[in-house]
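Below is one structure, written out as structure tokens; comments come after it.
Apart from one protein chain that is not included, each protein chain of the complex appears where it belongs.
Right, chain A next:
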Amino acid sequence: QEEIFSDEGLTFFITSGEECSDFQTLNQTIDQKLINDSYEKHAALNNLQNHMDMDDEKIMEEVIFPDLLELKSPEYEDDQVRFEKEQEYIFVPSSSPVIHRDKLPKNMMPRILEDEGFYIKKKPETYKRTCNKMENRLLILEEGKCWFEESGEIISLPSPIKQSWNFRKLITIETLNSGLKTIYKKHGKYFFFQKANKSDVESCSRSKIEGQREMYQLDLNISVLQFSHHPLFNQEQVLCSRLLQLYECFQNRQQQNVPHLLYEKLKALTKVARDNMKINQLTKKSLQDYNWQISNTKQLYDLEQKKDISLLHNMLKTWKQIKVLRQQQGFTSTPIRLQFQNLSYLTSEFEETEFEGIQQPTLIPQLSLTTEVTNLYKCSENEQRRRARIQKLKYFIKIFYNDKQVSCTSASPLQLDFKVIFQQIFNIKLINWPETIRLEVYEISKRTSILAKIYLPVPSNTALKSKAVLEQSEFSCDKLVVPECGEVGSNVPFLLDGTGKEELCLLTSGKLSYSLSWALDENGIPLTPMSQSLSSVCHSVLRNVDARGVPGIPWLINTQKLFEWANEVRIDPNDPDYSDLMEFIMYTRHKGQTIPKYFRLEQLQEEFNFVSEEEIKKSKRFQLLQLRNAGQLDVYILQQMPLYDREIPDLVFQEYESQLEKDIQISDVNSITSQRIHSINFMKKMRKLVMKKIIKVNKFNLSDVVTDYEEIVSASQLKHAICKLVERRRNLKPRRRERKKVAAQTISAGDIHLLVRILRAYNIPSRKPVDAVRPFVEVSFQHTVYQTDTANGSHPCWNEEIIVDFTSPGHDYSFSNLSKIKDNIYVNIFDETVIEKHEDHCLKGCSGHSYIRKNWLGSVIFPFSALLQQPKISGTFQVNIPPLLLGYTWSKTYVSPKEDYNGQNLKECTFLNIFATIEPQISSVISNPESDKFTDELDITLLQRAQIFRKNCEAMFPNRRIITTVFNDEGTSILVTRYIRALNPPKQLLDLFLSDSNATLDIIARFVSLIPCLPDTINEDDGFNIWMSPERCINLTIGNKEEHAILLCNYFLYFGKKAWVLLGTSTLEGQVAYVLTQETDEHLLWNPLTGQSYKQFDPFCPLQSADCLFDNENVWFNIQQNSTPMSINFDNSRESSWKQLLPKNVQIQWMKSEAAQPKEILYFETNKSMVEDLKNRIERTLKCKLMEWRPKQPTRWNRQCTAILRQILPKLELGTGSLVSTEEERFPIQLPYTDLQSIINAVYQTGIHSSEFPQTEFALAVYIHAYPNNILSIWIYLASLVRHQ
């Protein structure tokens, strides 16, 4: 077929240009051949369509369409027809209003609830037309009427009448639905109250009573049920019960005896009136009054009399009716009988008076049950049946306590006199406070049915069993009982005494005799809950409160106070008014329990606890873990916590606790010592408080968090970076490689070292007789000592690197923790001397035939924090040499450590060239604290200006220090300039050198340097500077570096000097504050901590960079290229080199006002005896320590030498002393007094104790020079003496 097809295609193409006829035939052939093959046909069709333009339409119609498509005209239906059709299905409700009648059920009047007073919400608005349409539509429906409410409208609102269960209450968010509120119920205590009105009193008693489960007992005695009307009554019985009622009423009246009382009153009144009339004493008015009273009483008396008479009449009448009825029916069914007793009263007394109308009752009715009831067989049939039915009836009573059935009487039969005798006693044991006690009377005839419910009143506390009296409770039942034979039924109208005169409709009713009382236990204590009558307690107490002036209700809550009050007032326990209160008190005393004084939130918690709170608290492991979390544990920081308590030594806690104790224990015998401790603690506390007060917002920049974050600031930097890539490589060009900084977290113990390279020393003093010295250097840190080799001569060169291992407390090498290390690095220079051995008893440490001993020459001390703050410490430093080194003299060959030395006499100084660093370098976190709270009375703009200034400066020279605002001891930030103010130094110091001003300055610098310095750690303050005022600093005798500098500056200002506080960094001490003074031709730099002064061009000035100056007017920031003091110009008026915070012309108000009146500091004299005491104490301690440090050898003390030393020492303080002595080694140590430990450390560092030479004798003298305000300078003279051979 395909072949054929292709042929055809071919022919088709060939013949494409020919006439139609050809084409036609061709098509016909196709048709014939492929007529059955649809695919082919389709293809052909496609072919054909390609040539549609040429195609004849006829062909299309004839050939192709008939079997594919069918042409049809569009269906059309006439609109009218369609509309009619639709009408059959579509219902268009009319919009005309509907008549009310149609919408409502038949014969119903529309009921409009709104008119009845219901609140109806506004109905949603609908168009009347729409509404009508809807109504019409609904009416068409079969059940449509249910859509209309009673008023005939469409139901559009929830019915206001029916409370639908799913009605959603609209609660505003603020007010809690009261239904949701829950009442706290204490677990396990069943005794609670639901009476809402007695809140306070009850809560007190509740708390009092609950806590133990107490059983109480109510005794219920149900004796007799007496019907006053019963459906099975016959007429006689109805009358009979009426008679009984009347009789009861009569008896009641008889008891009250109102007429008699009135009669007596009348008698008395008339007598008085008559007497008065006789004597004529009374005025007319009182007479009238009497008359009026008499007539009044008489009226009342008459009324009562009439009542009595009518009562008697009624009784008589009823009795007659009964008699008639008995005769009529021919039998008696009740044993009742009424008899009248005739009494003749004596009325003779008043018969002659005007009150003759008064009659005394003469008939006394007496009711008895003596009539014989007619025998059953003699009665009529009806009566017989009735009596049979009576006997069938049985009654029982269910007892409900707090709506719960607790018991049930046995069923007792109804007796003929319509009594049901139960005579049963029920003991109800209680835990709950009785709320309701209900009895339900049930009747058993054929079915059991409830007859009545009787609610019994809860008896009072005093209703005890012993006193129990039968009480009666009436009940009635409106059950409809149709009479059958002879009886009257109940709730059914009937005719009394066949005459039809009286129509009655009686309900079943009756009386129940019962008694309800609290039981007594075997001890005679009533089993009564206390709370029951507390309201009455409250009342009775309150009555007395007014009388006795005792505070009101609140103390009722507090039983304790209630007792006290009761004791105080001594209320009569027998007074019935107080019986409740006494009972309450007795009860609580009897129980002797305490009120829980806590409120527990999770009251069930205890039940489920595994362990008690104490045990958790005691757990050592948990304590340790928490301490570690709080960062207070140093030792265990990175160690594994022991799993069990037994593995944890108590030692850990002792350390921690001793730390705490140290803080607490500030009392010391010596006032000076205690003051020092106190002030240190005060500072700590103050700092803590201030830190708390300062609201710090640590905003981390992205660069703080992301390490490799480099902000491309400008295009030039970008260009530079690109240029770097393109740059030609120069392999041989030496390049400085930065030391890699290590993140502190990655460091573990042992990774980190301290490198100290001791290069060389200059001008070491040499021994006196022979100009020779064998110096060596010891580096000690954290009680480990490293030693260099011994060199020779006064200018030795060691060039030795000492690697000091160190451990951080708690093995935490984070920067913050490292900065807590307050240890100093001591570099001590010793002279090694060899002493020939002459005796045989050679001890350890002697090599060969000689003893080696070391003599301390001097030391360089720098704090560990200085190493942390700067990458390295390197340079030549002056060695602290004691002012007097006996046996040593200055070397004759002087070598200057620096070539560019300019003529200063440094011959008497020793220098040491060292280099120290931490390997690897620890990257320090420079926190950028932003305190965006400016709380100061100063105008904010100034502080803001200072902040901006600081930021700008830091942007220019990030390495330079600048402080513009600090926090004072109250936590407010103020400008640093406010600290600078001239202050008077102590008078004694001024008097010392009246003539020499320079010496005065020196002594003042010395005084300041003697104030103990508080080592401030870097991270502790988080970059916040808290400075105390200089006055405060003097009073507390403590201060940090800056405070020292400020104080010194202030003293200098007092002398009229131009002085500034200089902030900078020192190679040895890290960040420091110096004082800059302007002399005539040069600037002097004072180190307030040592009291030393340096000239600007002193090459050994440890100040490395001078960054910032401030005085009381302004703050200057160094913007010169170099910052070393030698190379900068201290002329701060030059704008090009010093940037000012405030423009020159700005004058601030407070500056003037405060400058005008400088404050005077009052210094007080140091207590001499205390100084003496302290001196002795130091001496004693040092002696003990020295012996302690020499455990192997005996320590001998040379008294003579000590005495000499004691004489020498005081002279040294003033720097004027010359000594002649032949002892081998001795030197004074001078230091300010902070505490004993620092002194001991300083002595230990000298190593004097390590002398192993036998027969060494020691001498020790301590001298304290006291400056005012407990500022002390301590001199310790230590000597070790070796006898010359």
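Here are some notes:
We adopt the following convention: a contact is a pair of C-beta atoms (placed from the backbone, for glycine too) under 8 Å apart; a residue touches a chain by one contact, two chains touch by 3 or more; residues count from 1.
We take it that contacts and distances are computed from a predicted model.
Missing from the rendering is one chain, named in UniProt as "B9 domain-containing protein 2" (options: "Glutaredoxin", "B9 domain-containing protein 2", "F-box/RNI-like superfamily protein" or "Complex I assembly factor ACAD9, mitochondrial"). Summary of contacts with the chain left out: across A:Ser156, A:Gln391, A:Gln405 or A:Gln626, the touching residue is A:Gln626.
Contact with the chain that does not appear here is found for just one residue of A:Ser94, A:Gln423 or A:Asn609, A:Asn609. Counting the whole complex, the residues of chain A in touch with the unshown chain are 171, 173, 176, 601-602, 604-605, 608-613, 615-616, 619, 622, 625-626, 628-629.
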